[in-house]
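As you look at this complex, bear in mind that one protein chain is not there, while each of the others sits in place.
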């Protein structure tokens, strides 16, 4: 028995090591991708945050994570920062977002009185303030936030504010391990956390996952209160408030009265004028960079096919902060039954989140296997890994989606259509590769007249080749 | 027994974890490197591709892979793309290569007739075509291809076309795990695959390696044929041809008649003139970058010693696409019995592939251990990891090699010779470091008058020091 056990031991050690190394080396050897919905959520006083399973293979392969905030009217997502660059998309509602950038001036001031620069000269008038710039969030806004920059969101509208957030944990800017970690500056985040899906599957026995938003409170909680008294020069009671140990509200809190914030004009025109004015100066520091861009703005549309749909890309040219973050985004719409060209992305992973309707998506790996062939519905996510081929066809109701890419200049190659790999190939290469006649090879190259987005059964039966 | 088993369990878990972490952390702790030949191959209708074992420690440490295509006259390597940037070297024969770059124009047109822009206006004349530029491949050509860019090769010569290919799987451009994956656009790659070496050793029990070139067909195989019918606007039969399920030819196919391709002029002079002309324009996009350079072109020689050999480097200055790929190459030749200075590379791994003759190579790790001390013969490969020291001495027949480096500006420090570390050191540092007299220290610094390449027993007995 002892001998047996020893042999077993030796075998285990060998095998366990091999197995583990393999997982590391082959974490993108994907045979099956699933459409994902949130697997967990954390409820707070004035909203909820929903989490997609970070250990799902498609997320692990791409090194990305994804969450969704649902903030009630009057709700404030407490200030926090994360160890990865992130992009968010405002799916619904409106709000105000502040991003704290170290060393940037506090340019938003209440009133023009100069005396506020020295608070000791403050007179008995109403509360005044000065803070860093804030930005309005509207539906369709993509916000981009550098790793480690603190930010907060306030819902100043009348409907739920829904914001999805994409984290690139394998980005160079993250020097910690490849997990998204949130550091709260306030509150007591775990207080009301709970799991909503009781039937949640334990896919990984033995994995003691970190609670996504901590389980011990904000970062002030880890300092001695005496240190905070000295650092902030406040009394002990106020310093204890920083730690928020008795705070029961969770990470999204209800604002008592309406938040008084000095903010940019509400209308888009005014806001854009203001932005433009600000960019005219000489400084091109991060302080003057725009941190959001509305991807639904018609000026961003790159592909339009009135019979099929449209695509807008936000890359480093249109949204310069993305150059620093090495990320980009795209917004797509397919009209009912329309098709997006089969394609692959050369240099980026691509996370798809459906915001309206549904579509059939097929994803193919390097073995020519279909790893996903399913309906992707509103609220669902799939990750298309770098180089994997994919095709989309909208359902009867059509589909809209937002997609996030792990490259600030993500490059796509279409397989069919006016601008595509098949057109780039000599006709004789096509004929020999696919064992078809030169005539059929020309059909493969030229029968599809449209670009990227194809109307349903577009010119079937009407093509010049088929009529030849 | 139960208790024993539990203890055993606890121990296993602890130990297995430790072991695995260690492998990850120490995968460059190399005590032994072997000269490698292909360990597997895939036969196809008109050629064969040979693979070097990607899990060999020297490849894993460097994160690189290596293969060799042998394409018969009239053979076409089907269009495909890989998830890493690659460099190839044409060892023998000649051919045509096409690289598909997304968004680049189809500038190679048959005839000057303009009607071809709208194929529906096509008259009954002979087959016309338009495609992206293609390049002639000749012996000595180094081609550089970005990650994810589709490419194909056609042997239009009378002899076997032999092309070796180097993949940098740890390059930033690869966001998948560190394995080279090939995505075929056509054919049915696995159909005729086979292992040639029946005695191949299973070095890693329990490792279920991916078949190098898939086992299920090209990427169209993973899409529903109905989708392809719509996307390409062709009939079902043609769409099925895209999937190639009944294709028995493998990944290198025999072209039925000679391939009709619009191609650049054959002579090198003409071709270079054309290239130069094309580069005169304002556009410096990737579309106008040269994707190949002949490393055997005498103008590239950097070191010549008429008694010892010569070295040509292709770095980011001489071959600008390399700046994007973060790779470089060198071509070396040692005359019979000549020596290359002992040296190390500061910032790159270095893969050596011998194309002619043989040489003795010694490689030394950071513990001063010889990890390789062997003959390296034509067709064999070794990887010299970053910072490992090496020396080469040609055999009686001399040697030529090509080497691939994981840095676009790979920097070498010689240990001996006119430009070397030993000459950079003050003579008193040399004397004290090696416990020799100042006179002997000067010999160490100055006795070797040659640079990088030393003639056999060069000035032994003739040196000014030994005659002193």
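In order of appearance the chains are A and B, and numbering begins at 1 in each one.
Keep in mind that, in the parts below, a residue touches a chain if its C-beta (ideal position, glycine included) is under 8 Å from a C-beta of that chain, and two chains touch if they have at least 3 such contacts.
Computed from a predicted model, the values in this text were never measured in an experiment.
Student: In the complete assembly, which of B:37, B:109, B:160 or B:413 touches the absent chain?
Tutor: Checking each option in B:37, B:109, B:160 or B:413, the one touching the absent chain turns out to be B:413.
Student: So one chain is hidden, and I want to know which residue out of A:87, A:147 or A:345 touches that hidden chain in the complete assembly.
Tutor: In the full complex, the listed residue that touches the missing chain is A:147.
Student: Can you work out which residue in A:52, A:167, A:184 or A:319 touches the chain that's missing from view?
Tutor: A:184
Student: Considering the whole complex, which of A:28, A:61 or A:76 touches the chain not shown?
Tutor: Residue touching the chain left out of view: A:76.
Student: Which of these, B:254, B:377 or B:423, touches the one chain of the complex that we don't see?
Tutor: Considering all chains, including the one not shown, the answer is B:423.
Student: Applying the definition given at the start, please give the residues of chain B touching the unseen chain.
Tutor: For chain B, the residues touching the absent chain are 5, 9, 12-22, 24-29, 61-63, 170, 339, 341-342, 344-349, 362-371, 373, 385-387, 389, 391, 393, 406-407, 411-417, 419, 421-429, 432-436, 438, 440, 442-444, 446-449, 454, 456-460, 463-466.
Student: Can you list where chain A touches the absent chain?
Tutor: Interface with the chain not displayed, on the chain A side: 4, 8, 12, 15-17, 19-20, 23-24, 76, 78-79, 81-83, 98, 100-104, 106, 108, 119-120, 122, 127, 129-132, 134, 146-150, 152, 154, 173-179, 181-187, 204-208, 210-211, 214-224, 227-235, 238, 241-242, 244, 247, 249, 253, 255-256, 259-262.
Please note the rule applied: only the chains that are shown with their structure count from here on.
Student: Where the CA atoms of chain A average out and where those of chain B average out, how many Å apart are those spots?
Tutor: Comparing mean C-alpha positions, chain B is 36 Å from chain A.
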